[in-house]
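Every protein chain but one is kept in place in this view of the complex.
Showing chain A:
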Amino acid sequence: MFEPVLLKNLDRPDAHRLAAYEATGGYRGLARALKEHTPDEVIGIVKAANLRGRGGAGFPTGMKWGFVPKAPGRPKYLCCNADEGEPGTFKDRIIMERDPHQLIEGMAISAYAIGAATAYVYIRGEYVKAIRTLGAAIGEARDKGYLGQNILGSGFDFEMHIHEGAGAYICGEETAMLDSLEGKRAQPRLKPPFPAVEGLYASPTVVNNVETLACVPHILTRGDDWFRDIGPEKSPGPKLYCLSGQVRKPGLYELPMGISLGELVEEHAGGPLSGRRIKAVIPGGVSAPVIPAEGLGVAMDFDSLAAAGSMLGSAGVIVIDDSTCMVKVATRIIEFFHHESCGKCTPCREGLNWVVKVLRRIEAGRGAPDDLDQLRDLCKGIFGNTFCALGDGAAMGLRAALEHYGDEFAAHIDRQKCPFH
């Protein structure tokens, strides 16, 4: 029987307060890390748990921490990416609004492991409530000695600050976020060097997602084998799934990694709206290629979704029913990517502009017979040729829409109108 940990306190009225967090075992993971383990042992435990990054890429967290050079020298930084801009995703906001001490404790443990004395939480500026709640929680933690000088008598000093973002999806890309933190326009950097070697202020830096860091205290208190035993061996742990769109019970669900997409949508989120059938599901935010209703048996973990031609991404699960035009959905998604393109590289900046124009004319009933070939060519020109993953995500999503719903696109062009209007 799966027991939720990340959302276990959600129904408690004061879950965001320190007292409530401590009452359910909060900060015991930090105490254990500081008193019973060396930093290297903490990295070893997180590696053994096989925690993989919940921001979307699924990179092994312990390995990332292990890349930080051990030698003294430049200060090391920990950054939490809480810019949560992937459409369909809201899990990090809810952690920060409702149970923020999990994140603070996870960051303190992570900072101890990598030898960082300073951390920044980069939160999107729209998240006013999360910024206030996390800010108050940081104050409580500092007053109680979980942050600041000589934490719990261990000699470990650690301070964390909130940095408010100002509206740029590209900050989900870690090096763009680092440039933004340095007071520049958010544009991705060339890699290597990777942030672990040369990140914020050219210092060794770890960038982790909110949910990833929130898992860390539970791994310390319950053990790496507890975590590893949940879900698939190569992609284990509890997972937050964000359900939205045309579904009966949208919301945030904590379930094991590897649950089937169909079970998630039909059983947990209540299935389609009355009188409707599910047509397609986007499983991991709009960067993740769409999965048609026939494919809902796929397991929700990094490897299974990759094998199915999509990705777990941010686990932003968007349900689309049979009343919806897929050309319209595809157009809106590409408009989003075009709007958020940072402008640094040509295939993304210009290519998406072109794709938007073609999609809009198809949806408006003015598509030309060779427009679908045109779109496929544009995808080819963008995919693999952009500076960062933003362009790739856009092209992958459009390719999948053309592959699975090519008939709908063609019908728009043949009839010179949207069949759904």
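General remarks:
FYI, a residue touches a chain if its C-beta (ideal position, glycine included) is under 8 Å from a C-beta of that chain, and two chains touch if they have at least 3 such contacts; residues count from 1.
FYI, contacts and distances are computed from a predicted model.
The complex includes a chain that is not drawn, and of the options "Maltokinase", "Electron transfer flavoprotein subunit beta", "Dipeptide ABC transporter (ATP-binding protein)" or "NADH-quinone oxidoreductase subunit NuoE" the UniProt name matching it is "NADH-quinone oxidoreductase subunit NuoE".
Taking the complete complex into account, A:Y127 is the one of A:Y27, A:Y112 or A:Y127 that touches the chain left out. The residue touching the chain not shown here, chosen from A:A168, A:V327 or A:A400, is A:A168.
Note on the undisplayed chain: of the listed residues A:V5, A:I104, A:I318 or A:L375, the one touching it is A:I318. Touch with the chain omitted from the figure is made, among A:E340, A:D371 or A:D392, by A:E340. Although one chain is not drawn, its touching partners on chain A can still be listed: residues 84-90, 92-93, 124-129, 161, 163-169, 180-186, 201, 242-246, 250-252, 282, 286, 316, 318-320, 324, 328-329, 332-333, 336, 339-340.
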